[in-house]
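The block underneath contains the structure these notes are about, expressed in structure tokens.
Left out: one protein chain. Kept in place: all the others.
Chain lettering (A and B) follows the sequence in which the chains are written, and residue indices restart at 1 in each chain.
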Amino acid sequence: MASEVASRDEGLGELLDKQAITEVLYAYCAHLDRMDLDALAALFTDDCVVEYGPEPRLQSHGAAGLRRDLARMWRWARTSHHLSNVMVTLEDDRVHAGATSYVLAWHERPDGSTATMMGQYRDRLVREGGRWRISRRRQELTGNDAGFDVNINRFERIPRPDGA
Amino acid sequence: MASEVASRDEGLGELLDKQAITEVLYAYCAHLDRMDLDALAALFTDDCVVEYGPEPRLQSHGAAGLRRDLARMWRWARTSHHLSNVMVTLEDDRVHAGATSYVLAWHERPDGSTATMMGQYRDRLVREGGRWRISRRRQELTGNDAGFDVNINRFERIPRPDGA
Partner (left out) sequence: MASEVASRDEGLGELLDKQAITEVLYAYCAHLDRMDLDALAALFTDDCVVEYGPEPRLQSHGAAGLRRDLARMWRWARTSHHLSNVMVTLEDDRVHAGATSYVLAWHERPDGSTATMMGQYRDRLVREGGRWRISRRRQELTGNDAGFDVNINRFERIPRPDGA
């Protein structure tokens, strides 16, 4: 009976953590689309590393650096970041977690031309003072239209086996 | 120990309410895409206010009014409403809640031309007789293609600060 209670509590704790982490990932999108960069930066750890692509200009260090670097998003007139497929893996220490999610990001320039990309965020999170924050984010590109030309990390598929 | 149980129960209650509310928002999309307007109207309170845009013709009053007004969606041959980023905020009374969600809505006319919009639903919900219903819905437009020309409320970004 005691083990049943422990198991039930563990299940509930996992659900609460997954929900809290999912809400952090959604908040990133909401703050980015609104360009509330202060609120966005508060979702990351002070020493976070965020790597959108292989070029140094697409890599941010620290929440303050990320806040500064994402000012580049002002070049878009409108953006909409649709996040789905949120998969969270909690570690046994209850303090660290990993998450993979899918994003469909639409961007419009002031001239009305648009750019759409599809990708995955691969995140590491840590619980600090009762709140989950993103400590590491790597974005990988699974698809894009002709209007999108930012050099995001390529998502790697398993290559077709010989004869398949 | 009693407070731990109370806290655990509170956490579970919040998760159950968030799940129930999320399912209401998904049901809206499913019923709309199937054009099951009776089932759709049952998701709203009798005195609901639904505001898709600033023009009176895009504002519905009451579940019965909404059911009647959404007959305009028959002008599309097909629609698909993809809902994501569901963020629910429960109020302390456990009877009221707010929700923000993202929608990517694709529409096709009988002539095969299409219109795609991206936006956010900003909802108020109330628990009535054990069921959550939408009492207020405001839609805001975050993006659209050239084929979409309905006058939806504009989503407001924070303007670029001077010098940024």
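FYI, contacts are C-beta pairs under 8 Å (C-beta built on N, C-alpha and C of every residue); 3 or more make two chains touch, one makes a residue touch a chain.
Since the structure is predicted, the reported quantities are computational estimates derived from the model, not experimental observations.
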Among A:85, A:113 or A:151, residue touching the chain not depicted: A:85
Hidden partner chain, touching residue among B:15, B:42 or B:58: B:15
Option touching the unshown chain, where B:45, B:59 or B:79 are the choices: B:79
Contact partner of the left-out chain, one of A:18, A:78, A:107 or A:124: A:18
Footprint left on chain B by the chain that the document does not show: 9, 12, 15-16, 19, 23, 26-27, 29-30, 33-36, 71, 74, 78-84, 104, 106, 108, 114
Residues of chain A in contact with the chain not shown: 8, 11-12, 15, 18, 82, 84-87, 100, 102, 104, 118-119, 142-143, 145, 155-158, 160, 164
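Keep in mind that, in the parts below, only the chains that are shown with their structure count from here on.
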Approximate Å spacing (C-alpha centroids) for the pair chain A, chain B: 24
